[in-house]
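One protein chain is absent from this view; the other protein chains keep their places.
Read from first to last, the chains carry the letters A and B; within each, the first residue is number 1.
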Amino acid sequence: MNQFPTSATQPAPTVAAAEAVIQLTGIEKVYQTKTIETVALNQVNLSIQRGEFVSVMGPSGCGKSTLLSIMGLLDEPTSGTVAIDGRSVTSYSDRELANLRNHKIGFVFQSYHLINDLSVLDNVELPLLYRSGVSGKERRQRALAALDTVGLSARTRHFPSQLSGGQRQRVAIARALAGRPEIILADEPTGNLDSVMGEEIMDLLLTLNRQQGATIVMVTHDEQQALKTERIIRFFDGSQVN
Amino acid sequence: MIRHLITLMWNRKRANGLLIVEIFLAFVVLFSVGSVGVYTWRNYQTPLGFDYQDVWEIDLNPGTQPRAEQFGTLQRILQRLRSTPGIVSVSRSVSNTPFAFSENSTTLDTGEGTPQGYGDVYDADAELPEVMGLRIVAGRWFDRRDDAVSRRPPVVITELMQRALFPDGQSAIGKTVRASLGKPEEFQVIGVSGPYRAGGELSEPRPGFFLYVSPQDTARAMQVLLVRVRPGAGAALEKRITNDVRAINASWEMGVNPLPTQRLAQLKVNLAPPVILGMVCIFLIVNVALGLFGVLWLNISRRRGEIGVRRAMGATAGNISLQVLGEILVLTTFGLGLGLLVAAQFPLLGVMGVQTGVYLTAMLLAAGLLYLLATVCALYPSRLAAGIQPAVALREE
């Protein structure tokens, strides 16, 4: 339907939109408190292609995480358009957004955000729980498959507190994979890990990108890791600097 | 989803242990007070079987008059009362008059090893049904025919006694029943009456029977009279009959107690415990509700990260809302389960001899009330949880 979501005042995207999985057009994000107005993102136009591995870099507070939240449909931009698969989500209801997140997007966070009172398996099943028409048996199988992918098949009955940081992050990646999303959004996935474990996680993400064709957007501080990805987007003070 | 919630709550049982114990205790309190309430209400709903309006109870005390002369004086008093305008009818009775805090009970049976009926025994003369508006269901009430001394004195039993003695439904009229009241022990049933719950509205409805006091009886029913007066009779009549009695014999003292007054006095005493219990229960439950609400509220802020993740994984605001509600309902069910284990002992062990139905109703009421309470307490926290911005919540940690 709305294949080319553009507004009259915004310039057309630079990359062919038909290929873009995520298309950000004229994104602005302003945080308003009583006294201060903080601009987190300023006129961001960005297009993520299917199968791409993109890293987002920049100093703390430059708006990287806000960008990721907006891409992940967790936050709404103050102005501008987000399009997933070429469709603008501006008018989407909470339910439709949730549905998109559930089917299309997988999240990986710096602090893992695993639910401590659920076993590894139950944690990985989580995205499938919010998807209708998936039987308990199927959930289990898909979760096990995802855990297999990250090499944690032996730890399904453990609880997050019994795992190391690297293992926890792998569980988080398995959780992101369980719903078989097209896009994985990773917010400093190695930020809490030492370099060896960070390396492991990075390799895992690269493998996912190459072998399974997952589109990955990763926020990182680590230049080395960023260099391994196909494209680096740099941010400074809410604007893209390239 | 429900399985997920149960798993989650089960894994959190240690953290939620105190909450579960609290819900368990709240259930026990609700169940106990509910049982008292249901029992009281059921009794209150059961017909009394008599009409207490315009009936006075008169206590007579012969004082120092020699015993041999007392019957003569009583005869004169009865005669005078019956001819007093304003008095409709007079019946001789004993101390277990309606609402009198006095009871007299024993067991009736129809022979060795036959069904028994335990209940109230009343001494009654021919006038009692007229005075109290007592209903005769089958057979007849006492009359002149019963004055002749017979081997088996007559007895009138209530419907409940008929049902207890003859569970197969056959008529009791003409049957011989036995009671251990001294001699004679055997009685012949001449009639079946409606209920006569002299214990008052809150007393347990139970079987009863009446023994005949003939006008010539000089041994029983000498000191208490039940008198039906014309509507509107008051202090003037009371003063008049007091003076009349004194005029007949100065050593006799008398006290007049209208049954409606007696009833209120008895209700006051009998209602006080359930009402006080009820008030204490309401306080405890409000307390639990506030606490539950507070804990849920605090838990929401503790679990912002988890809520953010769930939203990121595709949960709608409605899902989150339902989850908070579902969790507390699961916890309530855990507490209830423990509580039901305790509560079930009452009907199983037959404690207090109360009907099982009372306990079951109380259990249902208590469980329903707790679920309702949990739902109400979770409403605001669940909306709060649904309103959490996932992007903000995820960035906090």
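By definition in this document, contacts are C-beta pairs under 8 Å (C-beta built on N, C-alpha and C of every residue); 3 or more make two chains touch, one makes a residue touch a chain.
Note that contacts and distances are computed from a predicted model.
Only one chain is not pictured, and the protein name UniProt records for it, out of "Cytochrome b", "Sulphur transport domain-containing protein", "LLM class flavin-dependent oxidoreductase" or "ABC transporter permease", is "ABC transporter permease".
One chain is not displayed; in the complete assembly it touches the shown chains B. Per the touch definition above, the residue from B:Pro167, B:Gly255 or B:Pro273 contacting the chain not shown is B:Gly255. Only one residue from B:Arg3, B:Arg145 or B:Lys239 touches the chain missing from this view: B:Lys239. Considering B:Pro215, B:Pro273, B:Gly294 or B:Gly357, the position touching the chain not shown turns out to be B:Gly294 (whole complex). Residue B:Val29 is the one among B:Leu8, B:Val29 or B:Leu160 that touches the chain missing from this view. Only one of B:Met1, B:Ala272, B:Leu341 or B:Leu364 touches the absent chain when the whole complex is considered: B:Ala272.
Interface with the hidden chain, as seen from chain B, comprises residues 18-19, 21-22, 25-26, 29, 61, 63-64, 234-236, 238-239, 242-243, 246, 251, 253, 255-256, 268, 272, 280, 283-284, 286-288, 290-291, 293-295, 297-299, 301-302, 397.
Everything that follows uses one rule, which is that only the chains that are shown with their structure count from here on.
If you average the CA atoms of chain A and of chain B, the two centres end up 66 Å from each other. The touching residues of chain A, when paired with chain B in their complex, are 65-66, 69, 72, 74-75, 94-95, 98-99, 101-103, 105, 107, 109, 111, 113, 115, 117-119, 122, 126-127, 129-131, 136, 159, 175, 179. On the chain B side of its complex with chain A, the touching residues are 1, 3-4, 7-8, 11-12, 15, 305-306, 308-319, 389-391, 394-395, 397.
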